[in-house]
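The other protein chains are all here in position, but one chain of the complex has been omitted.
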Amino acid sequence: MNPDITKQRYANGRPKARRFHQAKWDESIIFELSNPGQRGILVPETEVDIHEKVGDVAAALPKKIRRVEPPALPEISQPQVLRHYMRLSQENLGTDFNIDVGQGTCTMKYSPKINDLLSRSSKMTALHPLQDEDTVQGILELMYKFEQFLKEISGMDRFSLQPCAGSAAIYANVSIMRAYHHARGEAEQRDEIITTIFSHPSNAACAKTAGFKIITLFPDDDGYPDLDALKAAVSERTAGLMITNPEDTGIFNPKIEEFVKVVHNAGGLCSYDQANANGVLGITRAKEAGFDLCHFNLHKTFSTPHGCGGPGSGACGVTSELQKFLPVPVIDFNGENYYFDYNRPDSIGKIGPFYGNSSVILKAYAWVMCLGAQGLREVAEIAVLNNNYLMNKILQIRGVSAPYARGKRRIEQVRYSWEELAADTGVSSEQIGLRAVDFGLHYWTSHHPYIVPEPCTLEPTESYTREELDEYAAIMEHVAGEAYTNPELVKTAPHNSTIHTIDHAPLDDPERWAVTWRAYRRKMGQPATSE
Amino acid sequence: MNPDITKQRYANGRPKARRFHQAKWDESIIFELSNPGQRGILVPETEVDIHEKVGDVAAALPKKIRRVEPPALPEISQPQVLRHYMRLSQENLGTDFNIDVGQGTCTMKYSPKINDLLSRSSKMTALHPLQDEDTVQGILELMYKFEQFLKEISGMDRFSLQPCAGSAAIYANVSIMRAYHHARGEAEQRDEIITTIFSHPSNAACAKTAGFKIITLFPDDDGYPDLDALKAAVSERTAGLMITNPEDTGIFNPKIEEFVKVVHNAGGLCSYDQANANGVLGITRAKEAGFDLCHFNLHKTFSTPHGCGGPGSGACGVTSELQKFLPVPVIDFNGENYYFDYNRPDSIGKIGPFYGNSSVILKAYAWVMCLGAQGLREVAEIAVLNNNYLMNKILQIRGVSAPYARGKRRIEQVRYSWEELAADTGVSSEQIGLRAVDFGLHYWTSHHPYIVPEPCTLEPTESYTREELDEYAAIMEHVAGEAYTNPELVKTAPHNSTIHTIDHAPLDDPERWAVTWRAYRRKMGQPATSE
Amino acid sequence: MNKKPLIYPYIPNSVPEIKKQMLSAIGAESIEEFYADIPDNLRLKGKMDLPEPFLAEYELKTHVETMLSKNRTAGEYTSFLGAGCYQHHVPAVCDEINQRGEFLTAYAGEPYDDHGRFQALFEYASMMGELLNMDVVNIPTYDGFQAAATAIRMASRITGRGEVLISRQINPAKLSKIEDYCGHDLELKLIDYDPATGQIDLAALRNNISANTAAVYFENPSYLGVIEIQGDEISTIAHDCGAIGVVAVNPITLGVLKPPVEYGADIVCGDIQPLGIHMQFGGGHAGFIATRDEEKYVMEYPSRLFGITPTAVEGEYGFGDVAYERTSFAVREKGKEWVGTAAALWGITAGVYLALMGPEGMQEIGETMMSRAKYAMVELNEIQGIKAPLFTAHHFHEFVVNFNQTGKKVVDINRALLEYEIFGGTDLSTQFPELGQSALYCVTEVHTKTAIDHLVKALKEVITK
Partner (left out) sequence: MNKKPLIYPYIPNSVPEIKKQMLSAIGAESIEEFYADIPDNLRLKGKMDLPEPFLAEYELKTHVETMLSKNRTAGEYTSFLGAGCYQHHVPAVCDEINQRGEFLTAYAGEPYDDHGRFQALFEYASMMGELLNMDVVNIPTYDGFQAAATAIRMASRITGRGEVLISRQINPAKLSKIEDYCGHDLELKLIDYDPATGQIDLAALRNNISANTAAVYFENPSYLGVIEIQGDEISTIAHDCGAIGVVAVNPITLGVLKPPVEYGADIVCGDIQPLGIHMQFGGGHAGFIATRDEEKYVMEYPSRLFGITPTAVEGEYGFGDVAYERTSFAVREKGKEWVGTAAALWGITAGVYLALMGPEGMQEIGETMMSRAKYAMVELNEIQGIKAPLFTAHHFHEFVVNFNQTGKKVVDINRALLEYEIFGGTDLSTQFPELGQSALYCVTEVHTKTAIDHLVKALKEVITK
């Protein structure tokens, strides 16, 4: 009789580690596929009638503006262009493929395919943003209604969907803060923004870009954001507080309301970074904590796909006091029609070309509409359940810990530390993450600076099954075990991925780095095309 | 300085063999992902109003027809269903990914993405076949016009697009032959169909299914279809000839017209299998050779994707004498409207539910419309150029030959033989093909019976670049070299694929084979769901 | 204007310089050489007469879209058409998977490079097996018509008999197909139905069955939407005569209805189009055949059957062809019928559908369809002159609506309904003259109460005009 294959896949009642290999195509650089003369697509030619009427228009251009050498783009037939990119795609590990809980703070949840499908309707893709409002009532209605959702979810009074990502929303919020202080004649004086070290770096970076000085608070002895430090930091120079909560560590700041009060008392505004509000939907809101501004990442909490790093959408919301400062236009409804309101003299103006990433907003709208209030709360609850379940498993692994607020629950992510394992074995967190790649998993260590030594931030969201969480934890355990027994194996990982350990040195050396193929060929002393 | 990576990828001016590994996910069987209670999608519920009016309709069914146990389908959430299938997809090697020249007779050409896109329009997908003709004028026009194309390409007088694949078209053609003889009162008498051994097996098999006796001709001493053998075979029992040309060997039968004459003289009909007419588009046609019937595979010559084995489309065409026998309905045009003609008393009737695979036909239509007459001829010419170019390279490899019509050119495919290599090394053609998998390539040995020993049929079509053909040939050379130097390596291949050598024995053993998971679990002595 | 040689984006080596180099590598003067075997009189002289092409993708797209824009779809209108092709919601995940280039453009690779296809189709068959409660399910054939015709041939081969009894409540088009496929060597006899209940006339069945009967074939629900509840009796009659019971089912009913094997069917067949596949003007069909795991049945399948098997590596699932020697691929005309390109992609798709739906989804969709169809029947029946359903039997989601008392013809009613953007049910007046002016209506989960009420209102207006 045959062996029972299924049984062979288990040991001690647990599934054995997945035998994985990522697709490896060893693809050439696209320029190497070029064959002079080949075409990937043909474009419409000018009609003969037109040509007869207007002649060769491009040729009539002055020489000083006419391109001389055609751009040295590759010349490739369509099947080969397609094949090249199809292969590259297989060498990429999207959330559709892996148990993507390792990008803590990134909220890698399921992006429903129906929403993508809806967003690809020509009724969405083929809309020009400057069409007459009468011809875009559908999308205006959708965006308007989505704003109403966000108002309810946050308790804020008005939103702008214009920011194209979380950081853009943070910047917009800083800009609104400045406008507010400016309107009160305090813009010069209030030049400090306070944040915490476990708030997303964009809070600090955006505020800095906007011209503010940054004060960064560190956790208190219990591992919570430090209220005393805040009290010491605020002053008449305080423009505002920009704070992520739960913090990147997964810890909810229980004194958040007092934080807000302290800043308010000092005359500052408070902006709530709710990029990943996943664990608190329907649980707690910006309003109740007293915030003046907040933002959501639709590409996190609201499920829109991350697209290798965008397009995303960062909706920013404010209280009624601040709404006049929001970017233009806002979308309003007169009981009959939806329309743009540009007539907002106090607005900070435009922050992007049109109204934000509308098709991303459509996906987020659809996501809310298929869950409703009860469903959103279920999202939150299961996200925290998953997170605490995974934490429970991870913390049983030798060499790992969850620093700060030790022994406490986490909301929807945990920043772990492999400090002990690193000390024991010499294997770093980064190496553990890369070894995980050999099992079809991965993680991103965490934001710098590594306040938590050898960090690793996991955020399982609501989208994964218990079995997937078990698998993830089992691989962590497996790799940690390897670190103790065969550290070299881990240090030289990945072994089953598309490529092997890269040489980082050239990337930081101006003589050797090459951001384009042409730069690379030049630095190699080669003509632009190879062979 | 860094090494020049590009240079390292070449040796002796030739690219080194691709370092490939196919995606390997080690996926469970979908039932193993089941978690009682989980849902992948929710369906609309009956409105309360309806429920109040009609009650529980299903419950009112008699017990003897009501399902007792719900079907033991897996219960899986949507992200996990998606992930499972996404992973499986990566474990499959479509033409979009590989240099797919190794499925000789399958015409694995580029399936343009624009055509897929067009076929996904709701204006196509959401049409019910029984709608009023007035509401489907667009698709009727397209199908009508496509028929006109085929008439011109073949010289035949009328086509049916109803057959869903090449074999279905072959069967329809046999059926038409029978109807023809029947109409002449010779149906009983004419019970033999003649074919050649290098015609596709479906010619023999379909004719057999239709109740005919099969006479198979073998090549003559020059390796061409044997005219004398045909002459010996025909008689008053001959219903017809069903012949592929160029044959599966890539050899064009130069006496094809005489073949037709011989059969005609005996009172038989001749059906031309032009499933892969790729090499002869605009070059030679069924009409000029005197054929009465022919068919095209739209999923081969006309570029529609193969879909893992369908849906395809096999259009069958006939001369005016036979057109009254075609399946119903045909599509006609009255100068104003396109309409179905069902009123065809001599028709063989229906051969499928409606009118064929309309969206496949749409893709084929679009393909012709973007090439035109000149483009179709270019397809043919480049297909044969590619084939002869590849043949030239392959035949330089040690251990391989192209039997039959030796030294002659081929049309658009070649049946090679690794006989010499097998004799030298003990490595079979099948093993060579499986070793090719380790480089991201593959081939299918050929149709049975292996008249050509250790066969391998390559058909490069017009879709591949010279470099791709070079790569394919280089890998064949490489693997042949391995067969001579390290035969074990080849015999145990694949090594870089998703799975390893399968055990064929259980598949032919009724005690052990298992075509469903439930059968497998049962034969393993297990309950239907594992662990 | 473009004087440059035309380079086709789909034909890489159409670049003149590349052609030249390739010819020279081969040692050929011109491409003509390769055609040396084609006699001159067979060569096509001149260019084919085809329309000028749209070389630019944009122009091609515009051209096709303009043509298609003349269609009015069952999404734009409200359609009550069924009769073998069904409008259901297609989950986005189904399309996501069947549009993956890996599946869409693969064909006939080996179990190694195409492991994904083998596994996905094995899983499809396995889930169908659960739905049908049977152990063997084929890789899909073209459509339900082909599945029925082959099932009948299988029965004939297994029994060695040449007569087939077919319930007359069959789609006439399907019957035509079966005649084309089996008529030359099998005798097909129709078994009548009870004009009141719509159920098979068991007496007629008993009268016609004999020791020559290879199979008794019926559909459940039938073409006319009737749920046949005498399955047990029919099977017994068949089995008592040594005949095989062949039942065709619409798989989407099986969350609610008993799988035919449970009332004695030996071969079950049907079409999986309702399971996540777009209608596509009738281009979305795929046929299944299912049996028990008995060698005498298995060996009669013409289709490919994918089986699970170990590999050289412990715990690795492998797949391959089961009993390949049955097939025409292996032994040409000595195989069972034939095998070839069929409808694998729809098999994969239906698998995705079943995996998404699960047991509860299948049950719920059946219940929703039945309730809504019942509601439609009740509402329609209240209209003066309309009888719905015509038969007293239980119905699933299709039913016959009779208009005799309205004095109007179905063809005219349907034409009038178009004004309401409604596609009325399929006209049965020529297919089943005995039913008078009747139409076959279909209601599924996509038909809301609003849609049904719209039909009812429209019909009221139409028949009183």
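Per-chain residue numbering starts at 1, and chain names A, B and C are given in the order in which the chains are listed.
Rule of thumb we're sticking to: a contact is a pair of C-beta atoms (placed from the backbone, for glycine too) under 8 Å apart; a residue touches a chain by one contact, two chains touch by 3 or more.
Because the structure is a prediction, the values reported are computed rather than measured.
For the chain excluded from display, the touched partners among the shown chains of the whole complex are A, B, C. Of the options A:277, A:362, A:402 or A:490, the residue whose C-beta touches the omitted chain is A:362. Taking the complete complex into account, A:132 is the one of A:132, A:221 or A:336 that touches the chain left out.
The hidden chain makes contact, of the residues A:226, A:292, A:462 or A:482, with A:462.
By the touch rule set out above, chain B reaches the unshown chain at residues 2-3, 5, 8-9, 16, 19, 35-46, 48, 51, 77-80, 82, 86, 112-114, 116-117.
Even with one chain removed from view, chain C keeps its contact list with that chain: residues 2, 4, 9, 56-58, 61, 89, 91-92, 96, 101, 356, 360, 364, 445-446.
Operating definition for what follows: only the chains that are shown with their structure count from here on.
This structure's chain pair with the greatest number of C-beta contacts is B-C.
Here the CA centre of chain A is 44 Å from the CA centre of chain C.
Counting partner chains per residue, chain B has residues 22, 26, 29, 38, 78, 82, 86-87, 90, 96-97, 110, 112, 463-466, 503, 506 touching two or more of them. The set of chain C residues that touch two or more partner chains comprises 8, 10-12, 18, 55, 57, 91, 93, 95-96, 101, 308-310, 313, 316-317.
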